[in-house]
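A protein chain is absent from this complex, but the other protein chains hold their places.
Our next item is chain A:
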Amino acid sequence: MSLEINQLTGGYAHVPVLKDVSFTVANNQVVGLIGLNGAGKSTTIKHIIGLLTPQKGTITLDGVTLQSNPTVYRQKMAYVPETPVLYPELTLREHLELTMMAYDLNIEETWVKANELLKRFRLDNKLDWFPVHFSKGMRQKVMIVNAFMTNADLFIIDEPFTGLDPLAIHDLLTIIAEKKAAGAAILMSTHILATAQQYADSFVLLNQGRVRTTGTLAELKLEFDMADANLDDIYLQMTKEG
């Protein structure tokens, strides 16, 4: 059992956006977090990474909560934000080095991993560049390398597919599959349903701050009583329910 969210109610400044949200992301699993704009995906993620504090309910990661042991909790988790953010004064190399320091990673071992990832994303000759010189897609790749070179148990990826070229999307999916095989839990929020359907093991459907349903595609089909449906159809059906 990796990430466990239990009856989470939360949001911004006492305006609850999320109501009674519960789901789990197990090890060796990719879970797709699906929902309309404003359904509460980003708010859920903000709660998990600790930018927002739950008003009710708990979030535990391998039995640890952010409140009980922040350092261990944070070490177990790596995050790829929807909009890439970088330190303007640090080069690519220094961004990676900073992460290694912060996560207390073995520098030499991690550089081996990092170099592999950099090569895969064709960033290996740009180690001394400043963020201003990176295109949006390149920044996103930096975020991905930064997250996936760590030994985190849980990877949270917020809308990873927009802005990446098809080759990079393919590479990212490969890396996700590798991490999953190695035992990590992955929570991925996305609007690209075709890709999600293909690569996620199960789904959490959010609607207006509540979990409409969770399960594998087969379970969703049963739930919505749509035998031949794909994720797209189920999603549209959910939005019609209002």
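Going forward, a contact is a pair of C-beta atoms (placed from the backbone, for glycine too) under 8 Å apart; a residue touches a chain by one contact, two chains touch by 3 or more; residues count from 1.
Here is the rule we go by: contacts and distances are computed from a predicted model.
Trainee: Given the choices "Methoxymalonate biosynthesis protein", "Monovalent cation/H+ antiporter subunit D", "Bacterial ABC transporter EcsB family protein" or "Acetyl-CoA acetyltransferase", state the protein name listed in UniProt for the chain not shown.
Mentor: Listed in its UniProt record, the absent chain's protein name reads "Bacterial ABC transporter EcsB family protein".
Trainee: Looking at the full complex, which residue from A:V132, A:A181 or A:A227 touches the chain that isn't shown here?
Mentor: Residue touching the chain left out of view: A:V132.
Trainee: Among A:A26, A:I107 or A:L167, which residue is in contact with the omitted chain in the full complex?
Mentor: That would be A:I107, which touches the missing chain.
Trainee: Which listed residue, A:P81, A:G137 or A:G215, touches the chain dropped from view?
Mentor: Considering the complete complex, A:P81 is the one touching the chain left out.
Trainee: Please pick, from A:A26, A:L51, A:V112 or A:L222, the residue that touches the omitted chain in the full complex.
Mentor: Looking across A:A26, A:L51, A:V112 or A:L222, the contact with the absent chain belongs to A:L51.
Trainee: What chain A residues would touch the chain not displayed?
Mentor: 49-51, 70-75, 77, 79, 81, 85-90, 94, 97-104, 107, 130, 132
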